[in-house]
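Removed: one protein chain of the complex. Kept in place: all other protein chains.
For subunit A:
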Amino acid sequence: MADLFPPAAELTASGRPVLLPSEIECSILSAVDLECDEIPSFPLLKSGIIILTTHRIVWISDSTNSSNSAVAVPLAAVNHIFSSKKSIKSMFSSPRVRFQVSFRSGGGLRSAVVTIVIRGKGDHEVFVSKFWENWRAKAWENDDKNNNTKGSSSSSASGPSSTGSGGFYSSEGTVRMVGVSGILRKEQEMWENTDKSLQEAFQDLNALMSKAKEMVTLAEKMRQKLLSSHSGATNDDEVASKEEIQDWLLSVGIISPVTKESAGALYHQQLSRQLADFVRTPLDIAGGMISVIDIYCLFNRARGTELISPDDLLLACSLWEKIDVPVMLRKFDSGVMVIQSKSYSDDEVLARIRTLVSKPDALQFGISASDAARTLGIAPAMAKEHLLTAESKGVLCRDVSPEGFRFYINLFPEINSEDLYLVKNYTMYATWIKAVTANRPR
């Protein structure tokens, strides 16, 4: 496996590359070939999408192809980037970028020249300059340094809390932890550091952008801390508020948002894929269906500063039809739009509604959309959609009165129109009569 070059890259379910903890996407181009004449085993990589990150060059096969494959060349392996020669020939052929990489092969170190052929219309000059920039920045070395100095495991949850030289806890070793005062001092110092980085972060947007990653790490750290202290907490309110804070912190945090700048022409497609990955957690929490408005808020909160417009979100959602993702956009007759997972079934909700309206109280007084929302744990607008769907399937029927709009279980099919007084045993109609007569004040 180690001999295989270039190594395969991991993809998410919707075909986006799985990024390393501190990796950020910088530029995306479409219709790109990767060529290498020097390696016989080099696969045929034709007209795919190439994503330049701070750590790697990721090549992904075209999205229309159902079997997405991807390879990645770590920038660390790049020895040299050849500057492109301005010649008459280069004006007529597709722009090319050549670079030399070294890799292990059969126990020895080999090097080869790989060519990126850009056939698409994307701005290749920006790509090339970003390529140079990232290669020189050596972001991967920072990661290594952190891991080495801390000497801890590399798991992202408990690993280094910051990057670069200005870590929050870099003074950890110098503080002497003796008794309660030691602990207090440590706490104090932690707060001062946190406070400082917060102040720095909010100085201006650029500073925030540069601090974004630290903020996310901080959020993650705080979440972990809350999680670990959970067992000790006894007060219910405290637990609830901690859970809430955890939720907030969880929703801070798309480290590498797809932006128009980085993705260019591929912006909506890539956004669509990132969105598909993002919605899965909130969808699970919401029970398989969530309104587009909710997702818009959550998604933008997670993106932090690179906000997207509602139009972009809708466009990204509508692109799901064309790519193979496990979620879909659904529009109800009333115009309410929701995002639901493809595995989500109306039957399940229908069964829950049926159970809900069969309870004695609901039999007598019916249920409103807000009752259903409470029981099903969803937004009232969506609960109403579910109820209307159930009505159109003949499970429910409505009651409009000065008291409001309520839904009852549909008894009409069970009533005999030949004999209005006939009540068959063991029918819902019989159960309903029982419930109504039992509760009626005498």
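Note that a residue touches a chain if its C-beta (ideal position, glycine included) is under 8 Å from a C-beta of that chain, and two chains touch if they have at least 3 such contacts; residues count from 1.
Here is the rule we use: contacts and distances are computed from a predicted model.
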**OP:** Assign the chain not included in the display its UniProt protein name, restricting the answer to "Nucleolar protein 11", "Small ribosomal subunit protein uS13m", "Mediator of RNA polymerase II transcription subunit 4" or "ESCRT-II complex subunit VPS25".
**Re:** "ESCRT-II complex subunit VPS25"
**OP:** Can you work out which residue in A:H55, A:H124, A:R273 or A:R406 touches the chain that's missing from view?
**Re:** A:R406
Original post:
Taking the full complex into account, what residues of subunit A touch the chain not shown?
Top reply: 366, 391-392, 394, 397-401, 403, 406, 408, 410-413, 415, 417, 420-421, 423, 429, 432-433, 436
